[in-house]
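What follows is part of the complex, with its chains left where they were.
We just call them A and B in the order they show up, numbering each chain from 1.
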Amino acid sequence: MLDLKKIISSIADAGKKIFKKKDIKENDLVSIISLCDELLSNKGIVFGITVARDITNLYRVLSNENKLNFFKMINDKYKPDFSKVNEAIENFTKSQNEINLSYLFNAAEGKRRELFRRLNIAPNGTSIIVKMREELLRFLKENKNLIGLDNDLRHLFKAWFNPGFLKLEKITWETKALVLEKIIKHERVHSMKDMNDLKRRLGEDRRFFCYFHPALEDEPIIFVQVALTEGLGKSIQELMKPKSNSEKKLNTATFYSISNCQEGLARVTLGHFLIKRVLYEIQEELPYIKNFGTLSPIPGLAEWFFQQDESKIKNILGQNNENLSFLKSVNLKIGEPRIVSNKDNILKLVAHYLINEKDNNGFPLGDVTRFHLRNGAMIDDIVINANISDTGYKRSFGIMVNYLYELKNIEKNHEDFVNNKKVVYSNKLKNFL
Amino acid sequence: MLDLKKIISSIADAGKKIFKKKDIKENDLVSIISLCDELLSNKGIVFGITVARDITNLYRVLSNENKLNFFKMINDKYKPDFSKVNEAIENFTKSQNEINLSYLFNAAEGKRRELFRRLNIAPNGTSIIVKMREELLRFLKENKNLIGLDNDLRHLFKAWFNPGFLKLEKITWETKALVLEKIIKHERVHSMKDMNDLKRRLGEDRRFFCYFHPALEDEPIIFVQVALTEGLGKSIQELMKPKSNSEKKLNTATFYSISNCQEGLARVTLGHFLIKRVLYEIQEELPYIKNFGTLSPIPGLAEWFFQQDESKIKNILGQNNENLSFLKSVNLKIGEPRIVSNKDNILKLVAHYLINEKDNNGFPLGDVTRFHLRNGAMIDDIVINANISDTGYKRSFGIMVNYLYELKNIEKNHEDFVNNKKVVYSNKLKNFL
């Protein structure tokens, strides 16, 4: 494979020889916008590599303030031209056919998408555009009017990062250190200190899969970590221990972490594809693994609990309205024994949170819960002290959830959830309610 | 890299276990369309791999007639819904803002593109969809109303086959036979009989570059063949001879063939990107190569000539109106000596054809000429007996053209051509006119 990156300097040199160099100045909005105009012109089709490279190079050295200005300018300058849209509407209204509609469609698209399509041919283009959206997202909170630009980028990414283009790779101790280092950095659920932490997760009784995109070489997109266990895993701390020699009968794949790596790909959802693919892979490689499920966090539990008033909690717990207010103490210790002694009430509380607390659309409040139920899983178990760590206690008093993927019920569960908002859960959960 | 293709059967088996199997029948339009509906539904997001695979499998075994019917049905069923478009127009007209415009945009897009986006996640999805368009294009001539479907596919391909996603590879005698065999099959300009023919074109004084797409493994997309020569090459037959030992001072890259491999990618233009990339590559690898140009066919010359009447020809040739009618003889022999003896008149004729004969838009009639001029080349020379072969004589009496890519003038030539329709040519050509 000839390496485009390696010839950057060559292109630059050749480019300088081939093309008259305009007076391009660093950190200058006029320069970069005039190049964008050029890229969108006829010339852009033919001399795109050079122009696109110049834009990406200039973008990189813009001041933070000018990055925002740059986004504002392209958001505005290349947005759909309303007069052209109105013209196309008039035309279509007169004669309603597909050809006229396609003119309208093109007018309604504007030129922002095309700008990025052409920018993509710069060396490392895709990578830089993903980075651009990451930076755009930070500005977006304070600059709501950039939403149009963001929508265009997101839709573009949905086409470019179509799961059909992603490559699944197994991460092992034979993976290059460069990639492993990025993996460590991007792990969000159960963070890793160093390579040794990671090595444990690549052991014989573990599986680690990552999606890559061909245009983002050595850049993890999203990855998932799986422990092979005897029954569903019930403790993150157990899963992190060195492999014991005790003869376990591994029969279950416990998915214990899934992390998105590219902030620039926010809301370009790929997680459910990854879980399905990995489920297939494990079935294929390890036919003796019969059960599939997760040991998942409940990120919003503590926050939700802190916001409930006393009466609501009593209502949930019924007559066993024992005082759980110790959970609200800022001094709550990791491994606090009252969590075990109040186990029944706590299980009731969490079961209620998972199953009965809903968002505005009538779906469960927790996004992890929504993610797995939409995928066709069921809530199988609530596990006390499953994550005896600072993060685990802060997030959800150390409590975690097993979601179960029963192959024969996945489709039915999914349809019940999506169509009827039905939350499927085990008999065990029923007892907690 | 985990191989999605290898796990097809596994997925199929797993799929059968996981999902209730509908009564899917082969060569049955109802079955395949109902799967398309499913793929476009919510379920498609989650269970896409299986549904998409089933559709591609069913498509493959449709009868030719049913393939046409299938295209007609999806063209119609998933086209933009005019009532929704009108609704969105009304909405936008009332309040003209970007949000309302984006609703209109979505309504105007219809669902055909989304169908293919989701189909793409099937194993080998991209490859099958490219094949689909190849077959669609054959039906299109007799079924003009399929144009909407074709436009959607073409636009999708422009996003998917963005040059930023293509990989340039050097084809050598170390390339796998599987790929070389496809290269031989796809060469269109100067066809190859077998591997030995190809081997000559991979010699030390030759370069052979091909674009690949990561989702179409081992499938050439478009390739270009270059001979390193002393001055621009003047004879295809010379270029095909074994390397001579005479000490030539190689200083020129003569591009002598460029071929698109995928009919399904028709009008998804990539040729000019390839030429520019290869120009960079050669500069980088071989700094002693100072000149770049082509030895190109004139595909339409003979056909054009046959259609001109006597007076037109006389007009072109001026007073030297010698009789060139021998060119029209069906018995014209390869290497006919009158071609040399009438050289001056013939050069005048061809120069006229290249420079003065225009299409409806005012650009040169020949598409090869348009391609290179748009790329920034100039017409450098017309070469008698440059292709002494059956094809060469049938196409253009054995005559070929050298287009020259002068690095310092490429951009100016391109702009003059695109903006002013100016055909740039050498002093030598001036003398022919």
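Note that a contact is a pair of C-beta atoms (placed from the backbone, for glycine too) under 8 Å apart; a residue touches a chain by one contact, two chains touch by 3 or more.
None of the values given here were measured: they were computed from a predicted structure.
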item	value
Number of identical chains in the entire complex, 2 depicted	4
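What we mean here is this: only the chains that are shown with their structure count from here on.
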item	value
Inter-chain centre distance, subunit A versus subunit B - centres from mean C-alpha coordinates, in Å	37
Of subunit A, residues touching subunit B in the complex	1-2, 4, 7, 10-11, 14, 17-20, 42-43, 45-49, 79-80, 82, 85-86, 89, 92-93, 96, 98, 101-102, 104-105, 108-109, 117, 120-122, 125-126, 147-148, 151, 156, 158-160, 162-165, 167-170, 209, 214-215, 272-273, 276-277, 279-281, 283-284, 374-376, 407-408, 410-411, 414-415, 418
